[in-house]
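What follows is part of the complex, with its chains left where they were.
For reference, chains read A, B and C in written order, and residue numbers begin at 1 within each chain.
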Amino acid sequence: MLYLVRMDVTPPRDMDPEEFARIKAREKDYALALQRDGRWRHIWRVVGEYSNYSIFDVAGNDELHRILQDLPLFPYMRIAVTPLATHPSDLAAQ
Amino acid sequence: MLYLVRMDVTPPRDMDPEEFARIKAREKDYALALQRDGRWRHIWRVVGEYSNYSIFDVAGNDELHRILQDLPLFPYMRIAVTPLATHPSDLAAQ
Amino acid sequence: MLYLVRMDVTPPRDMDPEEFARIKAREKDYALALQRDGRWRHIWRVVGEYSNYSIFDVAGNDELHRILQDLPLFPYMRIAVTPLATHPSDLAAQ
């Protein structure tokens, strides 16, 4: 099941930059692992913003929430989730 | 080059339903053709709304505008375009 | 899987009232049937507005979209869908 997720990151101003860098590194590993297992299907950078749009393919709402909640950068993110359905004009659905 | 595009359709209340059905059929053919040639990479239905999120892979801004402007449903759409860049955590970009 | 759905109805000004009454009657039958089979778990009226909040329990995004799209009042509705997950403080989840 597919979801479009927008993530806007606001780095904490009062955190030691090296600590934040470690969090970002853990975030990247986390994202790469989920992409390898196919659940994080796409991740794109929004031009000009510390934000991304991603497509998740997961079992359902609960699984998606667990994945998002465990993002190392979750405490510094504003997240918006849009559930997606198959579009009648989707070539793959013909 | 990638763009996220949201399209919200507001069907014209005063149009003959059959005429609108013809426009929608042309829209579907148009979308399928662009998906076949790879420029309209993804199209997903927003759950509960007469809207879609799509990913376009085109040469640039001008080509995207031509494609969108020629959508048969363009006169009945509100469209928002978000330019996308490669994300540092994109598995494919490692 | 649970979703919170808000529906705002804007009756068409130029429709014969009796025809709209028939659509509303079909809407009610449709809602009652889905409540009987357990997929439309709750429906509440928003005080003062021609709107409702509902809870749907369905297999996933695609099923929810089919249900909403087939609402007789769908063409006269603005719909917002919020996917829900189990809350850690939910008594039933302890």
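Criterion: contacts are C-beta pairs under 8 Å (C-beta built on N, C-alpha and C of every residue); 3 or more make two chains touch, one makes a residue touch a chain.
Note that this is a predicted model, so its numbers are computed, not measured.
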Full complex, copies of the single sequence (shown: 3): 10
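Note that in this section only the chains that are shown with their structure count from here on.
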For chain A paired with chain B, centre-to-centre distance based on mean C-alpha positions, whole Å: 22
Distance from chain C to chain B - Cα centre to Cα centre, in angstrom: 27
Chain A, residues touching no fewer than two other chains: 2, 83-86
Parts of chain B lying in touch with chain C, wherever the complex brings them together: 11, 13, 45, 47-49
Parts of chain A lying in touch with chain C, wherever the complex brings them together: 1-3, 60-62, 64-66, 81, 83-86
Footprint of chain B on chain A - complex, ascending: 2, 4, 27-28, 31-32, 35-36, 42-47, 52-53, 55, 82-91, 94
